[in-house]
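Every protein chain of the complex appears in place save one, which is left out.
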Amino acid sequence: MNVFGKNFRVQIFGESHGPVIGVVIDGVKAGLPITTEDFAGEIARRKSGSNGTTPRIEADEPQILSGVFEGHATGTPLAIIFRNQNTHSSDYEALRDVPRPGHADWTANVKWNGFNDPRGGGHFSGRLTLPIVAAGVVAKKMLSKANIIAQLIEVGGVPKPESMTDVKVQDAAIAVQIWDEILAKAMAENDSVGGIVECCIDGLPAGIGEPFWDSAESLISHAIFAIPGVRGIEFGDGFAAARMKGSEHNDPFEYSEGRIRPAKNGSGGINGGITNGGPIIFRVAFKPTSSIRKVQKTLNIKTNELETLIVPGRHDACIALRAPVIVEAMAAIALADLVTTKKQW
Amino acid sequence: MNVFGKNFRVQIFGESHGPVIGVVIDGVKAGLPITTEDFAGEIARRKSGSNGTTPRIEADEPQILSGVFEGHATGTPLAIIFRNQNTHSSDYEALRDVPRPGHADWTANVKWNGFNDPRGGGHFSGRLTLPIVAAGVVAKKMLSKANIIAQLIEVGGVPKPESMTDVKVQDAAIAVQIWDEILAKAMAENDSVGGIVECCIDGLPAGIGEPFWDSAESLISHAIFAIPGVRGIEFGDGFAAARMKGSEHNDPFEYSEGRIRPAKNGSGGINGGITNGGPIIFRVAFKPTSSIRKVQKTLNIKTNELETLIVPGRHDACIALRAPVIVEAMAAIALADLVTTKKQW
Amino acid sequence: MNVFGKNFRVQIFGESHGPVIGVVIDGVKAGLPITTEDFAGEIARRKSGSNGTTPRIEADEPQILSGVFEGHATGTPLAIIFRNQNTHSSDYEALRDVPRPGHADWTANVKWNGFNDPRGGGHFSGRLTLPIVAAGVVAKKMLSKANIIAQLIEVGGVPKPESMTDVKVQDAAIAVQIWDEILAKAMAENDSVGGIVECCIDGLPAGIGEPFWDSAESLISHAIFAIPGVRGIEFGDGFAAARMKGSEHNDPFEYSEGRIRPAKNGSGGINGGITNGGPIIFRVAFKPTSSIRKVQKTLNIKTNELETLIVPGRHDACIALRAPVIVEAMAAIALADLVTTKKQW
Partner (left out) sequence: MNVFGKNFRVQIFGESHGPVIGVVIDGVKAGLPITTEDFAGEIARRKSGSNGTTPRIEADEPQILSGVFEGHATGTPLAIIFRNQNTHSSDYEALRDVPRPGHADWTANVKWNGFNDPRGGGHFSGRLTLPIVAAGVVAKKMLSKANIIAQLIEVGGVPKPESMTDVKVQDAAIAVQIWDEILAKAMAENDSVGGIVECCIDGLPAGIGEPFWDSAESLISHAIFAIPGVRGIEFGDGFAAARMKGSEHNDPFEYSEGRIRPAKNGSGGINGGITNGGPIIFRVAFKPTSSIRKVQKTLNIKTNELETLIVPGRHDACIALRAPVIVEAMAAIALADLVTTKKQW
């Protein structure tokens, strides 16, 4: 069921090679200024074009169908669509009986008894992250006091160089020369690499999130694992916390800048599922791109015989390169839902 | 809001030092055999008593209030409660103005304007994992064909010894001598250690899970982060996937034992959010216990002055020791919801 | 699935002859003063005892299990139970194969493949309206500015006498002598009669409710039809509106007492699903009690032969007599959910 959220709700629809992909966003605050131009920056960040990204270039121009009147959100559902134009469906015809390793071709086929749209991955295409980015733009407007920044911190096993750790390199993979070399090598080998994205959210008040099931981590991780290719998420000290002592990991509170807050951030800004006023910090592991031009073995599901496969089409060498803006969108969507759920009688 | 699930729904309630804690489970299959004895084994696994766990011992006897008739689930809501008996509320009186680092004392206070029950962590107590384990017993019955096993694989930074990797050491931390020594040392130092739990679910069919928002990973991680003390989760190759090549990480399909399935399991048994027929595998990082007897600095939120604090009460040296059965319960709850949501017209 | 609401959420559980019946209420505003005494008045209104009601008398004393600390709501789930004590299960043994006309015996049997608890109607017992009344008490506290009053306006086809229309006869069926005679006659004939309850809610602001699906009427009617025995609901002019002209039915707006409001109330206080500041008015039709001592024909579902049946047990001659407080509770529950959903950034 393709919807997320209780009070700020995001529903996506569409297939990679259908006429459009889109999103309906419910629970938008009436009066929020919204124009199609507002989406341009974030959409550009998601776009391919830089080194290591696919040459499938789409116009990606949002059309607002409803929910905006005279430049402001009306409060009723906000629908946005994007045309699919640059589709090469014939690329995929050969794949109908040979599911690509790492993709949802086989699982979608099983789930829907073969009625799924297989062209370009259909509904499972990474292209569906475009309406998610659009919803993220609106979610960020709902969280106007929060500052949400995600950045690549590792590509192909190589962390961002020590000298750059203070620099916010949000999307410019290119700025890190060693990553460029890793990407070039992967492409030359018809292979792909993975990466890690870190996200930091500052400016949220304490008290956001619910105990247990709807903890801030639960909702954020729920949304993050909806991004294709995510393999793991950790908050604050993350997996390293499992190797720390309580006296190291615990965050004492302090009083500074006129408010109570954690003196350090081992917990990632969340205690008991509820924001503590410190920055929320989490990291997301992205697998290497599944679509590679290297020869792979897989199964023909009609004959049950093994076959060799070279995945056709145009693909990123590293999906993490385009991921930061998507990670930000997902975090914003989850937090916009939690913030609107917080009661303020 | 303390509820999880759409079609198999779990609502927990209660406070550490209130009269009872409990759970209401909705969507139980009518006719499922259920008796109070069925809970004994899992509850015993969660219980303290072994080395490194708290000496607060509770009877933990479930009382079924509704939803079972003549030994079978009726199909209507199943309510179960557990009495709280061994409570030492006076331990906590001194803490009302001095939030314990790593706990929800401060965030709960902010969220509910000071009206939260602070005794023993109130609603945030680890004791609330008891009704979760009870719900897990019912969820496992819903998934009768699945085999769900979680085990400790690392304590205090020390993985299970190579020689034991084939042995399923579900809860017997004790079996690993080196962990015993780590725990003894932590207790001697009035400190605590973290750990990692791995969970493997076998026997589920392909086709469980929804694209994007309600992916199998999304629902499992949502439930897992509802466990107090979780800092990270990873599926299949997990964070290591970010350091692999696509040709290494991708799982080709094969035909064996009469069905199509992945030949290896880098993806953790899930493609595009939907189970692929391979075992679901994930790992969960637990922080070191926050309650330690070592002197800590924290803030008095009335005076805004720093104070020193020794957390009173009785606590585990490593919360991960008792976590495997809780991790299994959460996985079962999330999967029972996804399985009952899967339409089979 | 036995839950209602999105942000103020009510889950009931229990069976007529099980150990307890109960309710878990989620989304209660922290700090709301709540004691067990607060429930006494409403519970007394629901109780049997007056002319035409069943002689099954229960203590009906609420036990608060969680969610209240030092006399105030904590903000975490509020669980309340009531013991079942005065049960005569043997009355029902004979009925297992002979479903009582008008009851859920047969449909529950079909739905749950015979695993339902049949004693006293099991989960379908009118007794489950007791936890609903308890939830209503809490919901009314959430709506402290609203004044919710339901009253019987018709019994056995006889409206409240003209002379009494200005008198609020909330529950005192007894006050209307002609109704007493109708009830006495029905009991003498081993039969039962129906009735109509009118509910008026004053003091809510304009702007509560959502367009289309979650209109105020949609949520109220959803909750009202959850009361056993309801056959119809109408708002404002109701069915009579279908016989009016637009110029008669339309409510013009006026400015009075310092605010804009409807000058009359044909719409029942709601336009486009959203409250307009006028009182919400609706009427609910209750069927005659299904359990009668008169001989009825029905089917033996084992033999598929017709049988005669005299329903044993102790029953009201008119379920509408005890309904006003339940109608108020349901209206309060639905409106508490809508009010907490209304965003106030």
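By written order: A, B and C. Residues from 1 in each chain.
In this section, a contact is a pair of C-beta atoms (placed from the backbone, for glycine too) under 8 Å apart; a residue touches a chain by one contact, two chains touch by 3 or more.
Keep in mind it's a predicted model, so treat the numbers as computed, not measured.
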Q) Of C:26, C:42, C:60 or C:154, which one is in contact with the hidden chain? A) C:154
Q) So which of C:140, C:287 or C:322 would be touching the chain we can't see? A) C:287
(Q) Suppose we count only contacts with the excluded chain; which residues of chain C make the list? (A) 1-4, 6, 10, 12, 99, 101-104, 106-108, 110-111, 123-124, 128, 154, 156-157, 186, 189, 191-196, 206-207, 209-215, 217-219, 221-226, 228, 230-239, 241-255, 260, 266-268, 270-277, 285-292, 294, 296-299, 301, 304-306, 320, 341-342
Q) Which chain B residues would touch the chain omitted from the figure, given the whole complex? A) 6-7, 27, 29, 76, 211, 340-341, 343-345
Q: Mind listing the chain A residues that contact the chain we can't see here?
A: 1-3, 7, 9, 11-15, 18-22, 24, 26-27, 30-31, 63, 65-67, 69, 72-79, 81, 111-113, 115-117, 122-123
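One rule holds for everything that comes next: only the chains that are shown with their structure count from here on.
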Q. If you average the CA atoms of chain A and of chain B, how far apart do the two points sit, in angstrom?
A. 26
Q) Just how far, in Å, is the C-alpha centre of chain C from the one of chain B? A) 39
(Q) Suppose each chain is reduced to the average of its Cα coordinates; what separation in Å results between chain A and chain C? (A) 46
**Q.** For chain C, residues contacting two or more additional chains
**A.** 7, 27, 76
